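Heads up, the thing below is written out as structure tokens.
With one protein chain withheld, the remaining protein chains of the complex are depicted in position.
Moving on, here comes chain A:
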Amino acid sequence: MEMIGGDDTDTEMYGALVTAQSLRLRHLHHCRENQCTSVLVKYIQAPVHLVWSLVRRFDQPQKYKPFISRCTVNGDPEIGCLREVNVKSGLPATTSTERLEQLDDEEHILGINIIGGDHRLKNYSSILTVHPEMIDGRSGTMVMESFVVDVPQGNTKDDTCYFVESLIKCNLKSLACVSERLAAQDITNSIATFCNASNGYREKNHTETNL
């Protein structure tokens, strides 16, 4: 038993190493002298396909991002296309122009660059990936978002990182809420479907006996 247990742990650790390695590769950023970079992780109690269905909509970030009021994309949301995002009031921006750099439905990778807008995030580049993860015995999701951005004049690297991290934390928290609500609805719907189905079955039986 001990031997098997040990083997399991080794395998798990090896698996973890591979995962960490592959994640690091996906979130590689070139960070120059005047830039800062960081990565954030969020666990969500909703299946990957659900979370990814929200994340992949480059044309509808407002579906989960709490600071965006409107978004317009000209043409199909494909690699290289631009979105014009309206930012809600109270934030240090009103608009942002962003380009879709990477959208991989197999590997679940979304890459976006910010190329304009009335804000101080210059040369901003971000990568968001989602991964299946067991959470409390249920199929959940781990979301990783990394970024690199210029440190603007008058701010420190630390300030800049802290600010962007705050925004991303809000986005990921909101992503978790929306996904988990959708997941709960899914369960409710499937229960309802099941109930309806079994009711139908019972009614059918009933009719048969009547006959």
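We adopt the following convention: contacts are C-beta pairs under 8 Å (C-beta built on N, C-alpha and C of every residue); 3 or more make two chains touch, one makes a residue touch a chain; residues count from 1.
Here is the rule we use: contacts and distances are computed from a predicted model.
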Among "Protein phosphatase 2C 37", "DNA replication complex GINS protein PSF1", "Cytoplasmic tRNA 2-thiolation protein 1" or "Cap-associated protein CAF20", UniProt-listed name of the chain not shown: "Protein phosphatase 2C 37"
Which of A:Gln45, A:Asn86 or A:Ser139 contacts the chain that the document leaves out: A:Asn86
Which of A:Val73, A:Ile112, A:Val143 or A:Val178 contacts the chain that the document leaves out: A:Val178
Residues from chain A at the interface with the omitted partner, ascending: 62-64, 66-69, 86, 88-92, 94-95, 118, 120, 154-155, 159, 162-163, 166-167, 170, 173-174, 177-178, 181
